[in-house]
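This report refers to the structure that appears directly beneath it.
Excerpt of the complex: some chains, original placement.
Chain naming follows the written order as A, B and C, and within any one chain the residues start at number 1.
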Amino acid sequence: MTHDPTAAAGAHRRHDGRAPDQLRPVRITRGYTVHAEGSVLIEFGRTRVLCTASVEERVPPHKKGSGEGWVTAEYGMLPRATHTRSDREAARGKQSGRTQEIQRLIGRSLRAVFDLSALGERTITLDCDVLQADGGTRTAAITGAWVAAHDAVHQLLAEGKLQRSPILHPVAAVSVGIVGGVPVLDLDYVEDAGCETDMNVVMTGAGHFVELQGTAEGEPFSREDLQQLLALADGGIQQLIAMQRAALAGAEVG
Amino acid sequence: MTHDPTAAAGAHRRHDGRAPDQLRPVRITRGYTVHAEGSVLIEFGRTRVLCTASVEERVPPHKKGSGEGWVTAEYGMLPRATHTRSDREAARGKQSGRTQEIQRLIGRSLRAVFDLSALGERTITLDCDVLQADGGTRTAAITGAWVAAHDAVHQLLAEGKLQRSPILHPVAAVSVGIVGGVPVLDLDYVEDAGCETDMNVVMTGAGHFVELQGTAEGEPFSREDLQQLLALADGGIQQLIAMQRAALAGAEVG
Amino acid sequence: MTHDPTAAAGAHRRHDGRAPDQLRPVRITRGYTVHAEGSVLIEFGRTRVLCTASVEERVPPHKKGSGEGWVTAEYGMLPRATHTRSDREAARGKQSGRTQEIQRLIGRSLRAVFDLSALGERTITLDCDVLQADGGTRTAAITGAWVAAHDAVHQLLAEGKLQRSPILHPVAAVSVGIVGGVPVLDLDYVEDAGCETDMNVVMTGAGHFVELQGTAEGEPFSREDLQQLLALADGGIQQLIAMQRAALAGAEVG
């Protein structure tokens, strides 16, 4: 793959007018539904994911008696979240490989910033359901799930069930990719469908990696490409973490 | 079962302050998501259901070559739509009997007001996904699905794919029940959990029945109870159909 | 829908020569198989359903420790009970929505006439298997299952495991419908396939409703139609309950 470094420098305009290093408009709405301990609607442009955090006073078998808790995630997409209707997984009787891959990624990303012993023997389940898809659903899900988890933990603290928060760091995620030879941040569906390289980056507030998953959709990519993509991701993540903090700075929810 | 007719006359107040014959606040938001041919968020109080209508230019095997179309529905509930988290059906690998019963009811209710030959050999699928549950999800789903179907049909007409609308009547649904001896309209979760009799009524604008499903949760109910419940339902349905019409009177969507 | 009230009055003759308010010949054979605590073959004309009641000294998880018992039902149809062979559900790997809907209906109908605390922490499972189908399998199943349940309870009383019967009322079921504009009782397959309205009614001996499920297959039906159908059902149910009593008046079985 060859690409024009000048373009990447910012002269280039994307199909929706964004600069290469520009996120889509992000909106984080806490308390979106009433029953869950944490409930966040997160929007990355037209992508909308409802992330709920549910606290249950039990742990899966492999954690029983360990004194540690568990954090896990499930992911789903409404059949008509997408441009053409896709089959309902519950009707087909199984989750696709893609769904499982994504929910495992969300789960690992959240566990990476939890101190499971500080959580105690309870489980936080993060349900990330895509109401509308336009690229980047898994990165939006991780970013929103962290806010929902934070609200759930806040409630446990408020109820005196926890003395200190088991959350060690903020965590957020963003996609980067090479589109038409240009490294860009936060791909939407059109860019994602046509990109040469696609990478999902999950990072903490300190700029450290939690997960890194890059795939050459066309030509294999070079070490230099990788560096440019990581720099873009780093900038995007710092903005997302600032937005998470801003959202949490509003009145407590739930 | 005996109940106090005076109470039913209106003196009685329900746990949320409603009169026995009063609906919860209903809100119908068209164009809630962007991809579907019809997309409606319907709210019956705290119950919120996203109803999308998807048009596909193919029919199931039993309709192939018949010249007729098909209208069908699928129903789902987000795991944390409820007070305590329920299992995700896609993860469990099958839809519950309750889910199948509800989606079959929605499908029949909508087909009852469609002229399938006027639809032509295409399928409209109504996906009704409960974002938040507080009783009455199936009646909200039917009421909202009709609006979504109407928007999808409007688009087919606008595109010249249909010459006339295959929709014969408006259709809406509401629950009625006997709670503490008093017949009431549009039960919320608390009332539903404690009622003696629960009935879902699906009617057209002309006051005719499309579906009628009554269940004695406690004592079997009498013919006189039934009459009172039907009268309540009739009043509620007429209001819901007026709201559907008002929603459609707004600017066309999508 | 319009229909001729004179016809309904009895001048009308059905395809099999019955009067509109006439049941098919009903036969109830107790002790049809030897292992079950209750085993009843019930025939509504050519429809034949084997209903067995099995007593197990355990309850499902949601009843554990409650002091209450449970009554549940399962429904099946032999592959060649029908005119053309249908797939075996065990081979397909799942029960259809129709099957689940029916077995849930049977279970609710029976529970409605049981005092679950008087049953003690045990389960009665009613297996209703259709050997031959000709319309009305679910109503025959409910009617026969009650007799099988009665025999099972009788055995528990005889063994001293119960002091008094937990059965509160007799219960029976029948279908009614509008065929060619005429309200008729107990539809067979031919009538069922061609009817405008189809309703299943489950009632107690006292004429109270346990379940009521009506569906407009063609035109929506009016409140007046409903009244006529309910009157037909009421007459049919009283006859069926008399037949249940007559069957039980024979020598004890099993």
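Basically, contacts are C-beta pairs under 8 Å (C-beta built on N, C-alpha and C of every residue); 3 or more make two chains touch, one makes a residue touch a chain.
Predicted model, so just to flag it, every value in this text is computed and none were measured.
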Inset, instruction - Report the copy count for the entire assembly; 3 chains are displayed in place. - result: 6
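Operating definition for what follows: only the chains that are shown with their structure count from here on.
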Inset, instruction - Report the topology of the inter-chain touch graph, choosing from line, ring, star, complete and other. - result: line
Legend entry - Rotational angle, Cα trace of chain A fitted to chain C, multiple of 5°: 120
Inset, instruction - Report the inter-chain centroid distance for chain B and chain C in whole angstrom, where each centroid is the mean of the CA atoms. - result: 28
Inset, instruction - Find the geometric centre of each of chain A and chain B from their Cα atoms only, then give the gap between the two centres in Å, rounded to an integer. - result: 34
Inset, instruction - Would you mind listing the residues of chain A that make contact with two or more other chains? - result: 93
Inset, instruction - Could you please specify the touching residues of chain A with respect to chain B in the complex? - result: 33-36, 39, 46, 48, 50, 52, 54, 56, 74, 76, 78-85, 88-91, 93-95, 99, 125, 127, 129, 131-132
Inset, instruction - Flag every residue of chain B that touches chain C in the complex, lowest number first. - result: 94, 97-98, 100-101, 103-104, 108, 112, 169, 199, 203-204, 206-216, 219-223, 226, 230
